[in-house]
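Got a structure for you, written out below as structure tokens; questions coming shortly.
Presenting subunit A:
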Amino acid sequence: SVSDARADKIRIALAETPSDELAAFFVALDRARANGLEYEWTAFSDEELAIQAVLSGQMDIGFGTPYAAMQKSKAPIRIIFQLSKLKFFPVTSKKYGKLEDLDGQPIMLHSRGGGTDSIANVIEEKVGIKFGTRSYVPGSANRVVALVAGQTDATIVDLSNKNKLMKQHGDKFNVLPMFEVDASDEALFGNLDWIKANEKDVEIFVKALLSVYRDMAKDPTIIRRETNPDGPIGQLPKEILDELDAFYTDAVEGGLYDPDGGGRKAALADMDWYSRAGQLTGDPSALAIEDFWYLKPLDAAQ
Partner candidate 1 sequence: MTIFGFRLPGMSSLLLWGLVWEIVGRLGITFFVPPLSAVFATLFEIIGTPAFLKALSETAYAFGVGVTAAIAIGVPTGILMGRSRLLDELLLPWVNIFLSAPLTALVPVLMVLFGFGMTSIIITTALFAIWIIILNARAGVMQINRSLVEMARCFGASPLAAFTKIYFWSALPEILSGVRIGVIRAVKGVIIGQLLISIVGFGALFELYSANFLMTHFWAVLIVLFAMAFSISELLAYLERRVSYYAAKR
Partner candidate 2 sequence: MSQTRAAPRSTVPLAADIAVRTRDVSKHYGTVEALRNLSLDFPRGQLTSLLGPSGCGKTTLLKIIAGLIPATSGQIEVSGKTVTGPGPDRAFVFQDFALLPWASVLRNVAFGLELRGVARSEREAIAEKYIRDVGLAGFETSYPHQLSGGMRQRVGLARALSVNAEVLLMDEPFSAVDEQTRRKFQEDLLALVANENKTFIFVTHSIEEAVYVSDQIAILLPRPSRVSEVIRPTGIRDKGADNIRRDPEYLDIVDRIWASLRSYVE
């Protein structure tokens, strides 16, 4: 019956409104639905809300990297899939040519304690510099605007905004070379109790995600082609849809998506990264993967 079907639906908490970056995810959802997964989704304005929604049991699966919440909260939250890597790029005006030049210089970041903030922390540690004042402007797009408007000389932006910026104003700005990062930007997580109670659904879901990520690695244009024209992505303005192919080509090329869904490698990278970034406390080597990741569905899907 209808009501039974409802009860079986898994509730997914997105951390942003459906847009180009979520197109691959929705393609995977469509594939999962074809295999019998019933779902509904809600978009939240940021990942903290998605985390809170899962913490309070109002949502089953969420988007984000809830390491702080996993360590501090009593709820058994676990990550099951890495959706994207922390691919951010230090972009600056022509004043600077390498990371070392930024020693003592002001930088503009997303928000205190956020992803770009932790990148800045790790840069400081690895390169051995100290940034000057950190100012915060949420949204890569907004920071690009600030950069173009000359309100800052250095910031850290995401892949697609970096590409847009360089395409339009490549002559005025530098992308500083940076070390590889394997840690997660977005991951899929849920309450362990719920995951175990819904093992089958979770496996269908992870399997669909993995298949999409693998197909996409071979041919990024499948995302545009497989996008359901009546779905939330298909309904986006033409201006955005037209950019999808370029976006995913760039993303795959830039290594934004791990075709293996992260797994142990990502877990270790995350633990290391988020300890350095200050989100996890305690000795990194003492942290156990099982406290943060639940690998069974991913292993099953491989």
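As a convention for this text, a contact is a pair of C-beta atoms (placed from the backbone, for glycine too) under 8 Å apart; a residue touches a chain by one contact, two chains touch by 3 or more; residues count from 1.
Picked so that all candidates are chains of the complex that A comes from, given by their letters.
Please read all numbers here as calculations on a predicted model, not as lab measurements.
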Of the listed candidates 1 or 2, the one touching subunit A in this complex: 1
Residue ranges of subunit A in contact with candidate 1 within the complex: 13-14, 16-19, 42-45, 49, 52-53, 56, 58-59, 139, 141, 230, 232, 235-237, 239-240
